[in-house]
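Sharing a structure below in structure tokens format, with a few things to ask.
A single protein chain has been omitted; all remaining protein chains appear in their positions.
Which chain is which? They are A and B, in the order written, and residues in each are numbered from 1.
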Amino acid sequence: MKFHQGKLQVASRQGLMEITADVGRWLAGKDVTQGLLTLFLRHTSASLLIQENADPDVRRDLEAFFARLVIEDERLYVHTAEGPDDMPAHIRSALLGVQLSIPVTEGRLGLGTWQGIYLFEHRHAPHRREVTLTLIGE
Amino acid sequence: MKFHQGKLQVASRQGLMEITADVGRWLAGKDVTQGLLTLFLRHTSASLLIQENADPDVRRDLEAFFARLVIEDERLYVHTAEGPDDMPAHIRSALLGVQLSIPVTEGRLGLGTWQGIYLFEHRHAPHRREVTLTLIGE
Partner (left out) sequence: MKFHQGKLQVASRQGLMEITADVGRWLAGKDVTQGLLTLFLRHTSASLLIQENADPDVRRDLEAFFARLVIEDERLYVHTAEGPDDMPAHIRSALLGVQLSIPVTEGRLGLGTWQGIYLFEHRHAPHRREVTLTLIGE
């Protein structure tokens, strides 16, 4: 069994950003044929998720849904120190989560045909986000 | 440490389907006493989740909640290529996720007394769904 751990830095802007290729490049340098790759986002106002990567309209519709579900209205929240997008970002991060475990098969990400890995930045302002990658396999 | 990877095929119909027994059968053939079993669904319009497996009303109430939360109304979405259930299926898949990591204890799934593993098919039409199982343990 082999073990690898590393970091991925992502310069984010609000909305869904695909990071599948970045993760794939990190994995390509490792000597693991089959295994489990776990991504962990070290923040509480952004998320990691798997989504369809064919039609950009899916990203726009997802962003619009979360804008409706978790409204940016300061009257709803006590924690508003960093503006109207502060608490909604924490709630969206809780709902979508910050961690993904993906199988590695034949040395590559074992995603389905239409699946991509996305970082969802919930804050208005661009951020530097850090993802820890942990790979266990053989 | 031992490593096993396999596939589970699920013929789905809309709603929650319990797959605990199928996963348990796959696990039973492996020589792992304690470990971690990760399920990964290779699709973006269905989900994996843990839920109560005693009362079928829980499944019905969950399905009704998600029908209210993510409405099937094409006027809300741009991505409607495959009908009114297309984009709501992607949103429900994002909310509930496609991956579960479950402990293996004494050679069996370490679920709680009332927990079952479910595939939630979000599309109206039946589908063939594929789940990758990755087992690491000793």
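Rule of thumb we're sticking to: contacts are C-beta pairs under 8 Å (C-beta built on N, C-alpha and C of every residue); 3 or more make two chains touch, one makes a residue touch a chain.
Remember, predicted model here, so these are calculated numbers, not experimental data.
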Omitted-chain contact residue, chosen from B:17, B:41 or B:62: B:62
Touching residue (missing chain; options A:11, A:67 or A:94): A:94
Positions on chain B contacted by the hidden chain, ascending: 1, 34-36, 49-52, 55, 57-58, 60-62, 64-65, 69, 95-97, 100-103, 105, 110-115, 136-138
Touching residues on chain A - with respect to the absent chain: 1, 3, 5, 38, 40-45, 69-70, 76-79, 81, 87, 90-91, 93-95, 97-99, 101, 130, 132, 134, 136
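The rule is simple: only the chains that are shown with their structure count from here on.
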Distance between chain centroids, defined by C-alpha means - chain A, chain B (Å): 20
